[in-house]
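Only one protein chain is missing from this complex, and each of the others stays in its spot.
Now for chain A:
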Amino acid sequence: MKATLDPARPGSEGAEPTSRAEASSEPRAEASPASAAPSGGTPPRPTARRKSRSGGEWFGKTYTLICVAVLIVTIFSIVYFVASKGLSTFFVNGVSLKEFLFGTKWAPDGEPQSFGALPFITGSFVTSILAACISAPLAFCAAIFMTELMPKFGKRVMQPVIELLAGIPSVVYGFVGLTVIVPFFRAIFPGQGLGLAAGAVVLSIMILPTITTIATDAMSNLPRGLKEGSYALGATRWQTISRSILPAVIPSMLTGVVLGIARAFGEALAVQMVIGNAPHIPSSLFESASTLTSVITLSMGNTIMGQVQNNVLWSLALVLLVMTFVFVAIVRVLERRSLR
């Protein structure tokens, strides 16, 4: 190494090019800057190259700025549009907010008109939370199986299958629900089979990939040392999973559950197909009901823009939007807590 650093012997430069190349370029440049420059070690950058580089920088910056601006403008205009339409129910048409949020009678075309949205709000909450309750344990167990018990099988077979589940169109889920789950419920429970329970089951399968993927990622991203530390203390595999891995991933898992609920909350088509769409608060899970999304998709075509019947649907959409914000906020809080 010493010999190659010696700049005083110009003859040696050509004689041993390989050993030169092996030495790091930095000490060479320091030792003989004059000879290093033409060979391209660390020459001063040509101005033309610098210019094109800063041009690329400028282009990249502007381009990303435009993309961000488009996104922000789109999001804010959607929010503004939904809010202005939704709020006009209360400010223009004079429907009372209290009646809208807590009224149980939904009769937009009735005499007198009545706009109680509580049945839809409860319907949405009950189906999505029930769906999460069914889905979360399945998803957690699937994640544990895929990461801890059979990682090879999990990665090769189960992960693609679960990703496939996420790609199935919602109308297919609804159709399967209608032909399999609804008749099943009809056979063993009183009623038509259509209702909150059928909706929740269909939704639970739809949100399974969301929760499973997030839980799996969280578990496979854990530092390897965590598991080893537990094993090295003589903990069994189950003890390691339940006491050292699960506590570490619970915040991420909750994030997955909340995102799953958010997805279930916003899902329209599949739910609408199996829930029965009766605008009242059901007394049982197997009685026909409605959700915010199902009533919007069903009624939107039958109303005229600007009328109170149309505006009130926008109010329902506003409730959905606000709930989405709430879910996002919950996820944020959970993530912040998991970083601590």
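Quick notes on this one:
Here, contacts are C-beta pairs under 8 Å (C-beta built on N, C-alpha and C of every residue); 3 or more make two chains touch, one makes a residue touch a chain; residues count from 1.
To be clear about the criterion, contacts and distances are computed from a predicted model.
Chain not shown in the complex: UniProt lists it as "Phosphate transport ATP-binding protein PstB", one of "Quinol oxidase subunit 4", "LacI family transcriptional regulator", "Phosphate transport ATP-binding protein PstB" or "histidine kinase".
Check A:Thr62, A:Thr179 or A:Gln239 against the missing chain and you find that the one touching it is A:Gln239.
Only one residue in the set A:Lys85, A:Lys227 or A:Arg263 touches the chain that does not appear here, and it is A:Lys227.
Chain A residues in contact with the hidden partner, per the touch definition given at the top, are 151-152, 223, 225-236, 239, 243-244, 247-248, 340.
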